[in-house]
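Only one protein chain is missing; all other protein chains are in place.
Here is chain A:
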């Protein structure tokens, strides 16, 4: 409540008198322990191993009984990656040695998969795990690509025509050769001509 003015004190000075005295910051000498919430992470290596074994067993059952169905493979060919299945056509651009009728095996496989599982290589899968066979079906030239450079009104014009070789491969097999974690002792030897 404001004091009764005697006509000389301004409103501001009257209000100033109502303010409480500023108290210094109270330092808390003792910190109350707050409730600490901790997350208990359960480390269960046995359960993880069980799950791993179960998953690999399921995959191997499918491989053993050949029940995985159609498989796709990610192949690495001439610097490019292609996702292929059986009966696919792959176009290889540029010079490629194999001629029509040559059948060969594509060895650089980055991944293989089916309906129920995928095997990812880091970066490549083992050579003896997957068999991807391809046959050269056609060796032809691409369409004619025109490289036309023109500087208008400067009488400068250049025309170039280019057709690069295209090789068509037919992938006729993508299959798994052995079960997961059951690789042969010596790998990379079968079918090689030394």
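The working rule: a contact is a pair of C-beta atoms (placed from the backbone, for glycine too) under 8 Å apart; a residue touches a chain by one contact, two chains touch by 3 or more; residues count from 1.
By our rule, contacts and distances are computed from a predicted model.
Asks: Name the chain not shown, per its UniProt record: "Lipase-like PAD4", "AP-3 complex subunit sigma", "Large ribosomal subunit protein bL20m" or "Protein YIPF"?
Replies: UniProt lists the chain that is not shown as "Large ribosomal subunit protein bL20m".
Asks: If I consider the whole complex, including the chain that's not displayed, which of A:59, A:74, A:92 or A:106 touches that chain?
Replies: Counting the whole complex, the residue in contact with the absent chain is A:74.
Asks: Touching the left-out chain: which of A:51, A:91 or A:183?
Replies: Candidates A:51, A:91 or A:183; residue touching the omitted chain: A:51.
Asks: Out of A:89, A:120 or A:189, which residue would touch the omitted chain in the full complex?
Replies: Answering carefully, the residue with contact to the hidden chain is A:120.
Asks: Tell me which stretches of chain A touch the chain missing from the display.
Replies: Spelled out for chain A, the touching residues are 45, 48-49, 51-52, 55, 72, 74, 81, 83, 110-111, 113, 115-116, 118, 120-124, 145-150, 152.
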